[in-house]
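Only a single protein chain was left out; the remaining protein chains are all shown in position.
Entry: subunit A
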Amino acid sequence: MGKPEVRLDEMTREEALRYLNETMVPEEGVIPAYILSDPTIYKLEHEKIFMKTWVLLGHESEIPNKNDYMLRDLAGYSVIISRGQDEEIRAFYNMCTHRGMKLCRADHGNKANFTCPYHGFNFKNTGELIGVPLQNDIYGGKLDTSKMSLNKVTLGTYRGLIFGTWNDNPQPLDDFLSDFKWYLDIGLGRTEMEVVGPPQKFIVHSNWKIGSDNFVSDSYHTMVTHGSIAQLGMVPSATYSKKGYQVHTDNGHGCLIGMPNPDFPFPEELKDEYKAHLTPEQYDLISNMKNLIGTLFPNLSILVSHTKVKGQLVSNTTMRLWKPVGPDKMEVMTWFMVEKNASEDWKYRSREAYILTFSPSGIFEQDDTEVFTDITAAASGVMPFAKQLTYNYTMGMHREPVTDFPGPGVAYGDKFSEANSRNYYRYWLNLMNS
(Lines give C-alpha, C1' and ligand atoms only; values in the text may rest on other atoms or scores of the structure.)
Protein backbone atom coordinates (compact mmCIF):
# COMPACT_ATOMS: atom_id res chain seq x y z
CA MET A 1 0.00 0.00 0.00
CA GLY A 2 1.24 3.46 -0.78
CA LYS A 3 1.50 6.46 1.46
CA PRO A 4 -1.85 8.21 1.68
CA GLU A 5 -1.99 11.43 -0.26
CA VAL A 6 -4.96 12.74 1.63
CA ARG A 7 -6.32 12.36 5.15
CA LEU A 8 -9.32 10.14 5.78
CA ASP A 9 -11.62 13.10 6.31
CA GLU A 10 -10.84 14.30 2.79
CA MET A 11 -11.66 10.92 1.21
CA THR A 12 -15.10 9.72 0.16
CA ARG A 13 -16.60 7.00 2.37
CA GLU A 14 -15.67 4.37 -0.21
CA GLU A 15 -12.08 5.60 -0.38
CA ALA A 16 -11.80 5.70 3.39
CA LEU A 17 -13.09 2.14 3.69
CA ARG A 18 -10.80 0.95 0.93
CA TYR A 19 -7.88 2.54 2.73
CA LEU A 20 -8.94 0.93 6.01
CA ASN A 21 -9.05 -2.49 4.33
CA GLU A 22 -5.62 -1.98 2.80
CA THR A 23 -3.96 -0.91 6.02
CA MET A 24 -5.63 -3.20 8.55
CA VAL A 25 -4.91 -6.92 8.40
CA PRO A 26 -6.17 -8.50 11.63
CA GLU A 27 -5.26 -12.04 10.47
CA GLU A 28 -1.62 -10.98 10.29
CA GLY A 29 -1.75 -8.96 13.49
CA VAL A 30 -1.46 -5.59 11.73
CA ILE A 31 -3.63 -2.90 13.26
CA PRO A 32 -3.03 0.74 12.26
CA ALA A 33 -2.78 3.33 15.02
CA TYR A 34 -5.17 5.80 13.37
CA ILE A 35 -8.23 3.61 14.06
CA LEU A 36 -7.89 4.64 17.72
CA SER A 37 -8.11 8.33 16.96
CA ASP A 38 -9.41 9.25 13.55
CA PRO A 39 -12.73 11.19 13.50
CA THR A 40 -13.81 9.58 10.20
CA ILE A 41 -13.31 6.10 11.64
CA TYR A 42 -15.20 7.21 14.73
CA LYS A 43 -18.16 8.43 12.67
CA LEU A 44 -18.22 5.26 10.58
CA GLU A 45 -18.15 2.99 13.61
CA HIS A 46 -20.99 4.94 15.17
CA GLU A 47 -23.12 4.30 12.09
CA LYS A 48 -22.00 0.82 11.19
CA ILE A 49 -21.44 -0.66 14.62
CA PHE A 50 -23.26 1.21 17.39
CA MET A 51 -26.37 1.97 15.31
CA LYS A 52 -26.55 -1.62 14.03
CA THR A 53 -25.56 -4.07 16.72
CA TRP A 54 -26.82 -4.94 20.20
CA VAL A 55 -25.48 -2.75 22.99
CA LEU A 56 -25.93 -3.32 26.72
CA LEU A 57 -28.34 -0.98 28.49
CA GLY A 58 -28.40 -2.45 31.97
CA HIS A 59 -29.64 -5.29 34.14
CA GLU A 60 -33.19 -6.28 35.06
CA SER A 61 -32.34 -6.18 38.76
CA GLU A 62 -31.81 -2.41 38.48
CA ILE A 63 -35.56 -1.96 37.95
CA PRO A 64 -37.03 -4.74 40.10
CA ASN A 65 -40.47 -3.22 40.85
CA LYS A 66 -43.48 -2.27 38.77
CA ASN A 67 -43.09 1.24 37.33
CA ASP A 68 -39.36 1.38 38.13
CA TYR A 69 -37.39 3.07 35.41
CA MET A 70 -33.82 4.02 34.61
CA LEU A 71 -32.22 6.33 32.11
CA ARG A 72 -29.45 4.97 29.88
CA ASP A 73 -28.13 5.75 26.50
CA LEU A 74 -27.94 3.72 23.35
CA ALA A 75 -25.30 4.82 20.87
CA GLY A 76 -25.34 8.26 22.47
CA TYR A 77 -29.15 8.66 22.52
CA SER A 78 -31.00 8.89 25.81
CA VAL A 79 -33.36 6.00 26.45
CA ILE A 80 -35.93 5.39 29.20
CA ILE A 81 -36.08 1.76 30.30
CA SER A 82 -39.22 1.08 32.28
CA ARG A 83 -40.87 -1.90 33.92
CA GLY A 84 -44.59 -1.56 33.35
CA GLN A 85 -47.51 -2.34 35.60
CA ASP A 86 -47.61 -5.66 33.71
CA GLU A 87 -43.93 -6.39 34.66
CA GLU A 88 -42.86 -6.10 31.04
CA ILE A 89 -39.66 -4.15 30.40
CA ARG A 90 -39.88 -1.62 27.57
CA ALA A 91 -37.59 1.11 26.33
CA PHE A 92 -38.31 4.38 24.57
CA TYR A 93 -36.33 7.17 23.05
CA ASN A 94 -36.30 9.91 25.68
CA MET A 95 -37.92 12.45 23.39
CA CYS A 96 -41.42 13.87 23.51
CA THR A 97 -43.16 13.09 20.21
CA HIS A 98 -44.69 16.58 20.17
CA ARG A 99 -41.65 18.87 20.07
CA GLY A 100 -38.72 16.70 21.12
CA MET A 101 -37.96 17.66 24.72
CA LYS A 102 -36.45 15.07 27.05
CA LEU A 103 -39.25 13.55 29.08
CA CYS A 104 -37.12 12.31 31.90
CA ARG A 105 -33.95 13.66 33.45
CA ALA A 106 -33.44 11.61 36.61
CA ASP A 107 -31.13 8.57 36.59
CA HIS A 108 -33.78 6.27 37.99
CA GLY A 109 -37.01 6.26 39.91
CA ASN A 110 -40.55 4.90 40.03
CA LYS A 111 -43.20 6.41 37.79
CA ALA A 112 -46.19 5.16 35.83
CA ASN A 113 -46.27 8.26 33.60
CA PHE A 114 -43.78 10.70 32.16
CA THR A 115 -44.78 14.31 31.65
CA CYS A 116 -42.94 16.54 29.22
CA PRO A 117 -41.53 19.69 30.86
CA TYR A 118 -42.20 21.71 27.69
CA HIS A 119 -45.99 21.52 27.06
CA GLY A 120 -47.12 18.93 29.57
CA PHE A 121 -47.80 16.05 27.18
CA ASN A 122 -48.21 12.99 29.34
CA PHE A 123 -47.13 9.48 28.38
CA LYS A 124 -47.82 6.18 30.12
CA ASN A 125 -44.79 3.98 30.74
CA THR A 126 -46.10 1.71 27.99
CA GLY A 127 -45.38 4.55 25.55
CA GLU A 128 -48.95 5.73 24.88
CA LEU A 129 -49.76 9.41 24.84
CA ILE A 130 -52.54 9.71 27.42
CA GLY A 131 -52.77 13.41 28.14
CA VAL A 132 -52.49 16.66 26.17
CA PRO A 133 -53.30 19.89 28.03
CA LEU A 134 -56.36 21.69 26.59
CA GLN A 135 -56.50 19.08 23.85
CA ASN A 136 -60.10 19.56 22.66
CA ASP A 137 -59.90 23.30 22.59
CA ILE A 138 -56.59 23.80 20.78
CA TYR A 139 -56.66 20.81 18.44
CA GLY A 140 -60.42 20.81 17.89
CA GLY A 141 -60.55 17.15 18.82
CA LYS A 142 -58.46 16.32 15.73
CA LEU A 143 -55.17 15.30 17.34
CA ASP A 144 -54.59 11.61 16.72
CA THR A 145 -52.78 10.68 19.91
CA SER A 146 -52.61 7.03 18.85
CA LYS A 147 -49.94 8.04 16.33
CA MET A 148 -47.90 9.91 18.89
CA SER A 149 -46.70 7.11 21.13
CA LEU A 150 -43.08 7.27 22.24
CA ASN A 151 -40.52 5.85 19.83
CA LYS A 152 -39.87 2.32 20.94
CA VAL A 153 -36.41 0.83 21.27
CA THR A 154 -35.93 -2.81 20.30
CA LEU A 155 -34.88 -4.79 23.36
CA GLY A 156 -33.51 -8.23 23.99
CA THR A 157 -32.61 -9.86 27.28
CA TYR A 158 -30.35 -12.67 28.32
CA ARG A 159 -29.80 -13.83 31.91
CA GLY A 160 -31.02 -10.49 33.23
CA LEU A 161 -28.89 -8.41 30.86
CA ILE A 162 -30.91 -5.89 28.86
CA PHE A 163 -29.63 -5.11 25.37
CA GLY A 164 -31.02 -2.56 22.95
CA THR A 165 -30.52 -1.78 19.31
CA TRP A 166 -31.55 0.96 16.84
CA ASN A 167 -31.43 -1.60 14.03
CA ASP A 168 -34.90 -2.26 12.56
CA ASN A 169 -33.84 -5.69 11.38
CA PRO A 170 -31.28 -6.85 13.90
CA GLN A 171 -29.66 -10.22 13.99
CA PRO A 172 -31.60 -12.04 16.75
CA LEU A 173 -29.90 -11.40 20.10
CA ASP A 174 -29.61 -15.13 20.65
CA ASP A 175 -27.65 -15.53 17.41
CA PHE A 176 -25.49 -12.52 18.19
CA LEU A 177 -24.52 -13.88 21.63
CA SER A 178 -24.28 -17.38 20.18
CA ASP A 179 -21.50 -19.49 21.70
CA PHE A 180 -20.42 -16.70 24.00
CA LYS A 181 -23.51 -17.41 26.13
CA TRP A 182 -21.60 -20.35 27.61
CA TYR A 183 -19.12 -17.86 29.09
CA LEU A 184 -21.70 -15.19 29.97
CA ASP A 185 -23.48 -17.88 32.00
CA ILE A 186 -20.38 -18.45 34.08
CA GLY A 187 -19.57 -14.77 34.41
CA LEU A 188 -22.98 -13.21 35.03
CA GLY A 189 -25.52 -16.04 35.10
CA ARG A 190 -24.03 -18.73 37.36
CA THR A 191 -26.94 -18.10 39.71
CA GLU A 192 -29.40 -15.29 40.23
CA MET A 193 -27.23 -12.18 40.21
CA GLU A 194 -28.20 -8.65 41.16
CA VAL A 195 -26.71 -5.24 40.58
CA VAL A 196 -25.93 -3.37 43.79
CA GLY A 197 -26.40 0.39 43.70
CA PRO A 198 -26.18 2.67 40.69
CA PRO A 199 -23.38 2.18 38.17
CA GLN A 200 -20.30 4.33 38.61
CA LYS A 201 -19.47 6.64 35.73
CA PHE A 202 -16.25 8.41 34.89
CA ILE A 203 -14.59 10.02 31.90
CA VAL A 204 -11.33 8.80 30.43
CA HIS A 205 -9.56 10.55 27.54
CA SER A 206 -9.22 7.32 25.65
CA ASN A 207 -10.60 5.65 22.56
CA TRP A 208 -13.29 3.17 23.65
CA LYS A 209 -11.80 0.22 21.73
CA ILE A 210 -8.74 0.11 24.00
CA GLY A 211 -10.95 -0.95 26.91
CA SER A 212 -12.71 -3.64 24.88
CA ASP A 213 -9.41 -4.88 23.49
CA ASN A 214 -7.75 -4.93 26.91
CA PHE A 215 -10.48 -7.14 28.37
CA VAL A 216 -10.89 -9.38 25.33
CA SER A 217 -7.34 -10.69 25.21
CA ASP A 218 -4.76 -8.87 27.25
CA SER A 219 -3.63 -10.82 30.29
CA TYR A 220 -0.04 -10.06 29.33
CA HIS A 221 -0.22 -6.47 30.63
CA THR A 222 -1.17 -7.51 34.15
CA MET A 223 2.42 -8.45 35.04
CA VAL A 224 3.61 -4.89 34.56
CA THR A 225 0.61 -2.56 34.65
CA HIS A 226 -0.74 -4.28 37.74
CA GLY A 227 2.64 -5.12 39.26
CA SER A 228 1.64 -3.28 42.43
CA ILE A 229 -0.96 -5.92 43.24
CA ALA A 230 1.67 -8.63 43.48
CA GLN A 231 3.83 -6.32 45.61
CA LEU A 232 0.91 -5.83 47.97
CA GLY A 233 0.37 -9.60 48.22
CA MET A 234 -3.15 -9.51 46.76
CA VAL A 235 -2.22 -12.05 44.09
CA PRO A 236 0.42 -14.77 44.44
CA SER A 237 2.96 -13.62 41.82
CA ALA A 238 3.49 -11.26 38.94
CA THR A 239 3.04 -14.05 36.38
CA TYR A 240 -0.19 -15.34 37.99
CA SER A 241 -2.12 -14.18 34.96
CA LYS A 242 -0.46 -16.46 32.38
CA LYS A 243 -2.00 -19.83 33.22
CA GLY A 244 -5.36 -20.73 31.81
CA TYR A 245 -7.25 -20.38 28.56
CA GLN A 246 -7.94 -17.74 25.98
CA VAL A 247 -11.16 -18.39 24.07
CA HIS A 248 -13.00 -16.56 21.31
CA THR A 249 -16.24 -17.10 19.47
CA ASP A 250 -17.96 -15.68 16.42
CA ASN A 251 -19.00 -12.02 16.34
CA GLY A 252 -15.81 -10.75 17.98
CA HIS A 253 -16.53 -11.97 21.50
CA GLY A 254 -13.80 -13.47 23.64
CA CYS A 255 -12.58 -14.11 27.15
CA LEU A 256 -9.71 -15.18 29.33
CA ILE A 257 -10.11 -17.86 31.95
CA GLY A 258 -7.51 -18.06 34.70
CA MET A 259 -7.05 -21.52 36.11
CA PRO A 260 -6.42 -23.79 37.94
CA ASN A 261 -7.37 -22.57 41.38
CA PRO A 262 -7.17 -24.63 44.56
CA ASP A 263 -9.60 -22.25 46.26
CA PHE A 264 -13.31 -21.71 45.73
CA PRO A 265 -13.67 -17.93 45.84
CA PHE A 266 -17.48 -17.98 45.68
CA PRO A 267 -20.08 -18.40 48.45
CA GLU A 268 -19.81 -22.05 49.53
CA GLU A 269 -23.50 -22.25 50.40
CA LEU A 270 -24.48 -21.48 46.80
CA LYS A 271 -22.77 -24.51 45.25
CA ASP A 272 -26.13 -26.22 44.67
CA GLU A 273 -27.54 -23.10 43.01
CA TYR A 274 -24.53 -22.96 40.73
CA LYS A 275 -25.04 -26.60 39.80
CA ALA A 276 -28.69 -25.91 39.01
CA HIS A 277 -27.87 -22.97 36.74
CA LEU A 278 -24.83 -24.41 34.97
CA THR A 279 -24.00 -27.53 32.99
CA PRO A 280 -21.65 -30.00 34.70
CA GLU A 281 -18.84 -28.78 32.38
CA GLN A 282 -19.47 -25.16 33.30
CA TYR A 283 -19.64 -25.99 37.00
CA ASP A 284 -16.44 -27.98 36.78
CA LEU A 285 -14.74 -25.02 35.13
CA ILE A 286 -15.93 -22.44 37.66
CA SER A 287 -14.88 -24.72 40.52
CA ASN A 288 -11.30 -24.48 39.27
CA MET A 289 -11.40 -20.91 38.03
CA LYS A 290 -9.32 -18.03 39.38
CA ASN A 291 -10.85 -15.34 37.24
CA LEU A 292 -12.77 -14.63 34.08
CA ILE A 293 -12.19 -11.54 31.95
CA GLY A 294 -13.93 -10.97 28.64
CA THR A 295 -15.55 -8.66 26.15
CA LEU A 296 -18.86 -9.05 24.42
CA PHE A 297 -18.59 -7.11 21.16
CA PRO A 298 -18.58 -4.16 20.84
CA ASN A 299 -18.10 -2.57 24.27
CA LEU A 300 -19.34 -4.65 27.19
CA SER A 301 -16.64 -6.19 29.32
CA ILE A 302 -17.24 -8.65 32.11
CA LEU A 303 -14.97 -9.56 34.95
CA VAL A 304 -14.96 -12.10 37.72
CA SER A 305 -11.95 -11.16 39.76
CA HIS A 306 -10.38 -12.99 42.65
CA THR A 307 -8.15 -11.29 45.15
CA LYS A 308 -7.08 -11.50 48.74
CA VAL A 309 -8.44 -8.73 50.93
CA LYS A 310 -7.71 -8.65 54.67
CA GLY A 311 -6.21 -12.13 54.44
CA GLN A 312 -9.37 -13.60 52.93
CA LEU A 313 -9.92 -14.67 49.35
CA VAL A 314 -13.05 -13.23 47.81
CA SER A 315 -14.32 -12.87 44.26
CA ASN A 316 -16.05 -9.83 42.89
CA THR A 317 -18.07 -9.62 39.70
CA THR A 318 -18.42 -6.52 37.59
CA MET A 319 -19.47 -5.52 34.14
CA ARG A 320 -18.47 -2.36 32.40
CA LEU A 321 -19.32 -0.41 29.30
CA TRP A 322 -16.72 1.55 27.36
CA LYS A 323 -19.06 4.18 25.96
CA PRO A 324 -17.72 6.29 23.11
CA VAL A 325 -18.01 10.04 23.70
CA GLY A 326 -15.55 11.12 20.98
CA PRO A 327 -12.59 9.62 19.10
CA ASP A 328 -10.38 10.27 22.12
CA LYS A 329 -12.91 10.17 24.93
CA MET A 330 -15.11 7.59 26.60
CA GLU A 331 -17.40 7.31 29.55
CA VAL A 332 -16.69 4.19 31.58
CA MET A 333 -19.72 2.76 33.38
CA THR A 334 -19.08 0.03 35.92
CA TRP A 335 -21.64 -2.13 37.70
CA PHE A 336 -21.02 -4.31 40.73
CA MET A 337 -22.91 -7.59 40.64
CA VAL A 338 -23.34 -10.14 43.37
CA GLU A 339 -25.05 -13.45 44.01
CA LYS A 340 -28.53 -12.48 45.20
CA ASN A 341 -28.72 -15.28 47.73
CA ALA A 342 -25.25 -14.87 49.22
CA SER A 343 -24.98 -13.91 52.89
CA GLU A 344 -24.92 -10.22 53.75
CA ASP A 345 -21.39 -10.66 55.06
CA TRP A 346 -20.20 -12.20 51.80
CA LYS A 347 -21.91 -9.46 49.75
CA TYR A 348 -20.24 -6.82 51.90
CA ARG A 349 -16.80 -8.34 51.45
CA SER A 350 -17.27 -8.80 47.73
CA ARG A 351 -18.35 -5.16 47.32
CA GLU A 352 -15.39 -4.05 49.40
CA ALA A 353 -13.07 -6.00 47.09
CA TYR A 354 -14.75 -4.48 44.03
CA ILE A 355 -14.43 -0.91 45.28
CA LEU A 356 -10.79 -1.48 46.18
CA THR A 357 -9.88 -3.07 42.84
CA PHE A 358 -12.21 -2.12 39.96
CA SER A 359 -14.26 0.95 40.89
CA PRO A 360 -12.96 4.36 39.72
CA SER A 361 -10.68 4.34 42.77
CA GLY A 362 -9.80 0.69 42.17
CA ILE A 363 -6.14 -0.08 42.35
CA PHE A 364 -6.34 -2.24 39.20
CA GLU A 365 -8.58 0.17 37.33
CA GLN A 366 -6.44 3.24 37.99
CA ASP A 367 -3.38 1.99 36.19
CA ASP A 368 -5.34 0.77 33.16
CA THR A 369 -6.90 4.16 32.52
CA GLU A 370 -3.46 5.76 32.66
CA VAL A 371 -2.26 3.42 29.90
CA PHE A 372 -5.44 3.86 27.82
CA THR A 373 -5.03 7.65 27.94
CA ASP A 374 -1.43 7.65 26.80
CA ILE A 375 -2.06 5.16 23.97
CA THR A 376 -4.83 7.39 22.65
CA ALA A 377 -2.66 10.49 22.81
CA ALA A 378 0.12 8.68 20.93
CA ALA A 379 -2.30 7.59 18.18
CA SER A 380 -3.84 11.02 17.65
CA GLY A 381 -3.34 13.62 14.98
CA VAL A 382 -1.64 13.75 11.60
CA MET A 383 1.69 12.03 12.28
CA PRO A 384 0.59 8.45 13.16
CA PHE A 385 -1.56 8.44 10.02
CA ALA A 386 1.04 10.00 7.72
CA LYS A 387 3.81 7.73 9.00
CA GLN A 388 1.50 4.68 8.82
CA LEU A 389 2.26 3.62 12.37
CA THR A 390 0.88 0.20 13.22
CA TYR A 391 0.56 -2.03 16.27
CA ASN A 392 1.90 -5.55 16.52
CA TYR A 393 -0.81 -8.09 17.37
CA THR A 394 1.08 -11.26 16.45
CA MET A 395 1.42 -12.80 19.91
CA GLY A 396 0.46 -16.48 19.99
CA MET A 397 0.13 -16.86 16.21
CA HIS A 398 2.36 -19.94 16.42
CA ARG A 399 -0.06 -21.67 18.79
CA GLU A 400 -2.66 -24.24 17.77
CA PRO A 401 -6.04 -24.27 19.49
CA VAL A 402 -6.50 -26.96 22.15
CA THR A 403 -9.04 -29.69 21.50
CA ASP A 404 -9.82 -30.80 25.05
CA PHE A 405 -11.38 -27.56 26.30
CA PRO A 406 -15.01 -28.13 27.36
CA GLY A 407 -16.47 -24.83 26.16
CA PRO A 408 -17.42 -23.73 22.64
CA GLY A 409 -15.35 -21.45 20.41
CA VAL A 410 -11.64 -21.46 19.65
CA ALA A 411 -9.59 -22.10 22.80
CA TYR A 412 -5.89 -21.72 23.41
CA GLY A 413 -4.13 -23.29 26.39
CA ASP A 414 -2.29 -20.14 27.44
CA LYS A 415 -3.66 -16.74 28.31
CA PHE A 416 -0.77 -14.78 26.81
CA SER A 417 -1.90 -14.37 23.21
CA GLU A 418 -3.47 -11.77 20.96
CA ALA A 419 -5.69 -14.28 19.16
CA ASN A 420 -8.84 -12.82 20.71
CA SER A 421 -7.90 -9.29 19.65
CA ARG A 422 -7.31 -10.47 16.10
CA ASN A 423 -10.77 -12.06 16.19
CA TYR A 424 -12.30 -8.91 17.71
CA TYR A 425 -10.79 -6.61 15.09
CA ARG A 426 -11.66 -9.01 12.27
CA TYR A 427 -15.32 -8.71 13.24
CA TRP A 428 -14.99 -4.94 13.74
CA LEU A 429 -13.63 -4.67 10.19
CA ASN A 430 -16.43 -6.90 8.86
CA LEU A 431 -19.05 -4.58 10.34
CA MET A 432 -17.25 -1.49 9.06
CA ASN A 433 -17.55 -3.03 5.59
CA SER A 434 -21.19 -3.97 6.00
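The rule we apply is simple: a residue touches a chain if its C-beta (ideal position, glycine included) is under 8 Å from a C-beta of that chain, and two chains touch if they have at least 3 such contacts; residues count from 1.
In the analysis below, contacts and distances are computed from a predicted model.
Student: So which of "ABC transporter permease", "Proteasome subunit beta", "Aromatic-ring-hydroxylating dioxygenase" or "Type I-E CRISPR-associated protein Cas5/CasD" is the UniProt name of the chain that got left out?
Tutor: Missing chain, UniProt protein name: "Aromatic-ring-hydroxylating dioxygenase".
Student: Just one of A:Gly141, A:Gly197 or A:Pro280 touches the chain that is missing; which is it?
Tutor: Going through A:Gly141, A:Gly197 or A:Pro280 one by one, A:Gly197 is the residue touching the chain not shown.
Student: Of the residues listed, A:Gln85, A:Asn136, A:Asn167 or A:Ser228, which one is in contact with the missing chain?
Tutor: If we include the chain that is not displayed, A:Ser228 is the one touching it.
Student: Which residue, A:Arg7, A:Lys66, A:His98 or A:Lys111, contacts the hidden chain when the whole complex is considered?
Tutor: A:Lys111
Student: Touch as defined at the start, partner being the missing chain; which of A:Cys116, A:Leu356, A:Met395 or A:Ala411 qualifies?
Tutor: Hidden-chain contact among the options goes to A:Leu356.
Student: At which residues does subunit A meet the chain that is not included here?
Tutor: Considering the whole complex, subunit A reaches the absent chain at 71, 105-109, 111, 196-206, 224-228, 231-232, 309-310, 331, 336, 351-352, 355-356, 359-363, 365-367, 369-371, 373.
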